[in-house]
Structures are given as C-alpha cells and as structure tokens.
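First the structure, which I've put down as structure tokens, then a few questions once you've had a look.
The complex appears here minus one protein chain, its other protein chains still in place.
Each chain gets a letter, A, B, C, D, E and F, in the order it is written, and its residues are counted from 1.
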Amino acid sequence: MDTNNLTYEAAFEELKEIEADIANETVSVDVLAEKVKRAAALIQFCQSKLRATEVEVNNIIKQMEKTKKD
Amino acid sequence: MDTNNLTYEAAFEELKEIEADIANETVSVDVLAEKVKRAAALIQFCQSKLRATEVEVNNIIKQMEKTKKD
Amino acid sequence: MDTNNLTYEAAFEELKEIEADIANETVSVDVLAEKVKRAAALIQFCQSKLRATEVEVNNIIKQMEKTKKD
Amino acid sequence: MDTNNLTYEAAFEELKEIEADIANETVSVDVLAEKVKRAAALIQFCQSKLRATEVEVNNIIKQMEKTKKD
Amino acid sequence: MDTNNLTYEAAFEELKEIEADIANETVSVDVLAEKVKRAAALIQFCQSKLRATEVEVNNIIKQMEKTKKD
Amino acid sequence: MDTNNLTYEAAFEELKEIEADIANETVSVDVLAEKVKRAAALIQFCQSKLRATEVEVNNIIKQMEKTKKD
C-alpha cells in the first residue's frame, strides 16, 4: 500500500475514518481485510513518523539544554 | 450452483431473500429443494469468505503486534 | 390418470378443490368414484414429490452440517 | 323396464317425482302399479349404482392406505 | 252389463254421476233399478281392479324388500 | 520566520503561541519538530540577548536567520 507523500495528519485522519467505518459496521466483509491492511500500513507509517519526530525533537531539546549550561 | 463472481454482500443478500421467501411460504415445494440447495451453496461461500477474511485479518493483526514489540 | 407435467402446487390446488366439492356435496354419485380416484392419484403424486423433496433437502442439510464441522 | 343410460342423478330425480305424485294422490289407481313398479326399478338401479360406487371408492381408499403405509 | 275397456277412473266417475242423478231425484223409478244395476256392476269392477292393483303393488313392494335384504 | 527586529516581546509572544499550540495539540506531528526548533531558537535568542552587548545581539540574530534557511 502507498504511504508515500502522506502526511501524519492525513494518515491519522484516514485511520480515524477507517475506525469509524469499521466501528459502525459499514464496512462490508468483502473489503474488510483490505481496510485492516490499509490501517496497519497507516499505523506503521504514523508510528515511524512519530518516532522520527520524537528523535528530532529530543535532539533539539538536548541541544537546548547543553547550550544553557555553557 | 454458480458462486463465481459473487461478493459476500450479494451472497448474504440472496441468503436473506431465500430466508424471507421460505418464511413467507412463497416458496412452493416444487422449488424448495432448489432454494435450499442454493442457500447451502451461498452459506458455504459466505463461510469460506469469512474464514479467509478472518485468517487474513488475524495475520495482519499478528504482524502488527510483532512490529509493535520490536 | 395423468399426473405428468403436474407441479406439486397445481396438484395440491386440485386436491383442495376436490376436497371442497366433496365436502359441499356438490359431487354427484355418478362422478364420485372418478373424483376420488383422481384425488388418490394426486395424493400419491404429492406424497412422492414431498418425499423426494424431503430426501433431497435432508441430504443438502446433512452436507451443510458436515461442512460446518470442518 | 328400461334403466339403461340412466344416471343416478336422473334416477333419483324421477324417484322423487314419483314419490311426490303418489303422495299428492295425483296418481290414478290405473297407473299406480305401473308407477310403483317403475319406482322399484329405479330404486334397484340406484342401490346398485351406490353399491358399485361404494365398492369402487373403498377399493381406491384401500389402495391409498396401502400405498401410504408402504 | 259391459265393463270391458273401462278404466277404474272412468268407472269411479260414472259412479259419482249416478249418485248425483239419484240425489237430484230426476231418475224415475223405472230407470232407478237400471241405474242401481249399473252402479252395482261398476262397483264390482272397481273393487276387482282395486284388489288386483293391491295384489300387484304388494308383490312389487315385497319384491323390493326382498331385494334389499339380499 | 522573520527574526529581524525581533524583540523580547515578540519572541515571548511567539513562544507562548508555540506552547499553547503544543498544549492544545493543534500542532500536527508533521510540523512539531519545526515548531520545537523555532522555540529553541527563540529561547536562545532571549537568553543570549539578556547577556549580550548590542553587537553580539546582531550576530545572534544573523546566526538564527542562517540556521533557519538551512
């Protein structure tokens, strides 16, 4: 599945839509597996993005704290 | 009986129709066997589809959980 | 008597007519025997058809239940 | 006396007429014996017919019941 | 006196006429005897006829009842 | 973001906005790192400026702008 050019925002929105669809049982069995697969890809994408952002932010914070002590 | 090109949705709808027909006694004895045979085929089709979907969904879920623990 | 090309439905309808005629005593003695004979033939036809359908339906049902246990 | 080509229905109708005639005393003594004779013949005809029909119907029913028990 | 070709009906009618004539006293003594003689002959005829008819009817009835018991 | 003519006021206001955005979770993950980076720059600006001479302040601002363009 394609998660290129996706933003976290868009991915998260799509995830919420999938969740709502599945929760409301408006997803037919025919496409259920496909939807779950898409959700899995989106979750993985979001988690990666989050982790990357976390690392980046932590680096900035470390830098900040280092600078302060100088 | 032909269940090719059937979707679960369509199969399930047809099952419900057969159910309704039998309930309303609009099915004569002449076609009862035929209807039951069709129902059996549809049920088998639906069950297969459900089982396949279940397996697929469970695999995705397992995959996701494995990824999460990594 | 001819029961070829009869459907259960038609046979049953005819039987009900005969039953009503006999019950209302609108059948003269002259044709009574004939009517009873026709009824007998129809009943036999219906019973055969019912039995055949039953066997067929039961087979399908057995098949269905076997499938479930898989 | 001639009872050929008679139906039970016609015979019974004629009998009821004769009975009415005799009851209303519109039958002269001259033809009374003749009328009674005719009535006797008709009664015998009807009884025969009834008996025959009974036998026939019973046979059919026996046949049916035999078939049913098979 | 001639009673050949007489019917019971005609004989009984004649008897009623004779009775009426005598009652009207238009019959002279001369013809009275004659009339009475005629009446006597008619009465005898009627009685014979009645007796014969009775015998015949009884026979038919007996016959009928005999047949019925068979 | 423009850091020319940056004053304590403007820097503080911007910092408060960034804090509020992050606190209200109106900042998408997509821009979070960028926001934190900006916050770090602003904080550094404030702290440096508090301790720097006028010449040094201009250098800090130039530095910030260079970093931003990278």
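Throughout what follows, a contact is a pair of C-beta atoms (placed from the backbone, for glycine too) under 8 Å apart; a residue touches a chain by one contact, two chains touch by 3 or more.
Quick note on the criterion: contacts and distances are computed from a predicted model.
The chain not displayed here is annotated in its UniProt record as "Exodeoxyribonuclease 7 large subunit", chosen from "phosphoenolpyruvate--glycerone phosphotransferase", "Exodeoxyribonuclease 7 large subunit", "Segregation and condensation protein A" or "3-oxoacid CoA-transferase subunit B". In the full complex, the hidden chain is touched by subunit D at residues 8, 12, 15-16, 18-19, 22-23, 25, 27, 29, 32, 36, 39-40, 43, 46-47, 50, 53-54, 57-58, 61, 64-65, 68.
On the side of subunit A, the interface with the absent chain consists of residues 12, 15-16, 18-19, 22-23, 25, 27, 29, 32, 35-36, 39-40, 43, 46-47, 50, 53-54, 57, 61, 64, using the contact rule stated above. On the side of subunit E, touch with the chain left out of the figure occurs at residues 8, 12, 15-16, 18-19, 22, 28-30, 32-33, 36, 39-40, 42-43, 46-47, 50, 53-54, 57, 61, 64, 68.
Convention: only the chains that are shown with their structure count from here on.
Centre-to-centre spacing of subunit E and subunit F amounts to 153 Å, using the average Cα coordinate of each chain. The centroid of the Cα atoms in subunit D and the matching centroid in subunit F are 124 Å apart.
Computed from the mean C-alpha positions, the centre of subunit B lies at a distance of 67 Å from the centre of subunit D. Across the assembly, subunit A contributes no residue in contact with two or more other chains.
Those residues of subunit A that touch subunit F in the complex are listed here as 7-9, 12, 46, 49-50, 53, 56-57, 60-61, 63-64, 67-68. For subunit B in complex with subunit C, the residues that touch the partner chain are 28-30, 32-33, 36-37, 40, 43-44, 47.
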